[in-house]
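Yeah, one chain of the complex is gone here, protein chain that is, but the others are all in their spots.
Lettered A and B in written order, each chain numbered from 1.
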Amino acid sequence: MAEVTNPAATNPAATNGLVSGMSRGELEELVGKMIAERDDRDPNMITLVAFSGDLDRIWPTTILATTGAAGGMDVAVFFTFWGLFSLVKEEKRLTGDNWMTKGLSLMNRGSAEHAGLSKLNMGGAGAMMMRRLAKEHGVAAPEELMEMAKDLDVKLWPCQMTMDLMGLKREDMIDGLDEPAGAATALARMQKSAVSLFI
Amino acid sequence: MAEVTNPAATNPAATNGLVSGMSRGELEELVGKMIAERDDRDPNMITLVAFSGDLDRIWPTTILATTGAAGGMDVAVFFTFWGLFSLVKEEKRLTGDNWMTKGLSLMNRGSAEHAGLSKLNMGGAGAMMMRRLAKEHGVAAPEELMEMAKDLDVKLWPCQMTMDLMGLKREDMIDGLDEPAGAATALARMQKSAVSLFI
Partner (left out) sequence: MAEVTNPAATNPAATNGLVSGMSRGELEELVGKMIAERDDRDPNMITLVAFSGDLDRIWPTTILATTGAAGGMDVAVFFTFWGLFSLVKEEKRLTGDNWMTKGLSLMNRGSAEHAGLSKLNMGGAGAMMMRRLAKEHGVAAPEELMEMAKDLDVKLWPCQMTMDLMGLKREDMIDGLDEPAGAATALARMQKSAVSLFI
């Protein structure tokens, strides 16, 4: 448990005088402030780590993000490792700054629109079928949900370190993203979030 | 941090009178209520998202769920995407309502009892060996843990959207499940939960 900090200890003036002169309203204000100061958990804050670039995981990420934001929550998605590739522009065929990262981009095509399933992908046929099933049931595709997320002010953070590693530049990725962030920033936000998921 | 709401502001009557007439018991009751009203996190609530249908992930899901419930916690498991298949009845060979979902059920056999490992499955030999190792060490199988979870009042929520998408009907799935739920319901519960994991 975190330490109990007694505000009176850091504010000697507050120890002067008795409580008797306080109105009930003043008391409630004081207590309300003490509770808020101690509790840094925001019941409306969600942070999702989009680690995977697979279609079947980008889907829950974008569904949870848009559902939360539509319900008035403050949502941020931190895209890292394979997940970063789901932010690459659809028309971008080749990314990377050396033979390794260029090769990687050819083998692991970017954009949520080209994402495959983590299992039963069958060379893309599985992903295509899943998209068709979604369409028949009125479920939006991940790339549509991503646009919806932007409209709902969901923060979309690309991981700076992964960008460097994978040779992905800001212009390789879709518009409307927030500034690249690092693990420390993501972690600091998760500390305050009511819900943090690694997807 | 969430905004500090001053209850006195919304309840002008409370500002009348001084605190001096209050007994210490009344003060503690008032403060206790204010803390509880602001803090909607329930230290006893756990919500697990069972996304994966792989044996090696259903295992931790059902172990955490039963361990938590046995310790008096209020546990809910939200089964979505591949995870939903682990709720299909063991004897059910074919599910789905069109050629795609029927084909999917043939390639991705339902029921926790038929689940494979995410790696080294070797056509089911890996899963069989893992089950044998578990038995030798007195570790219950996921389908047994699922029954135990029901006995311990763990809430088992199938994801409505995935059911529609995959053509899975209520009667395809094991008995004792709770009403199907959506992402908004799962998210609302996670907001209040002390522990939320995406497995």
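To be clear about the criterion, a contact is a pair of C-beta atoms (placed from the backbone, for glycine too) under 8 Å apart; a residue touches a chain by one contact, two chains touch by 3 or more.
None of these values were measured; they are calculated from a predicted model.
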{"item": "Per the touch definition above, residue among B:Gly68, B:Gly83 or B:Pro142 touching the missing chain", "value": "B:Gly68"}
{"item": "Interface residues of chain B (partner: the chain not displayed)", "value": "19-29, 31-33, 35-36, 39-44, 46, 56-57, 59-60, 63-64, 67-68, 71, 73, 119-120, 129-130, 132-134, 137, 139, 192, 194-199"}
{"item": "Residues of chain A (touch criterion as defined above) contacting the omitted chain", "value": "1-2, 4-8, 14-20, 22, 27, 30-31, 34-35, 38-41, 49, 51, 80-82, 100-101, 104, 107-108, 161, 164-166, 182-184, 187-188, 190-193, 196-198"}
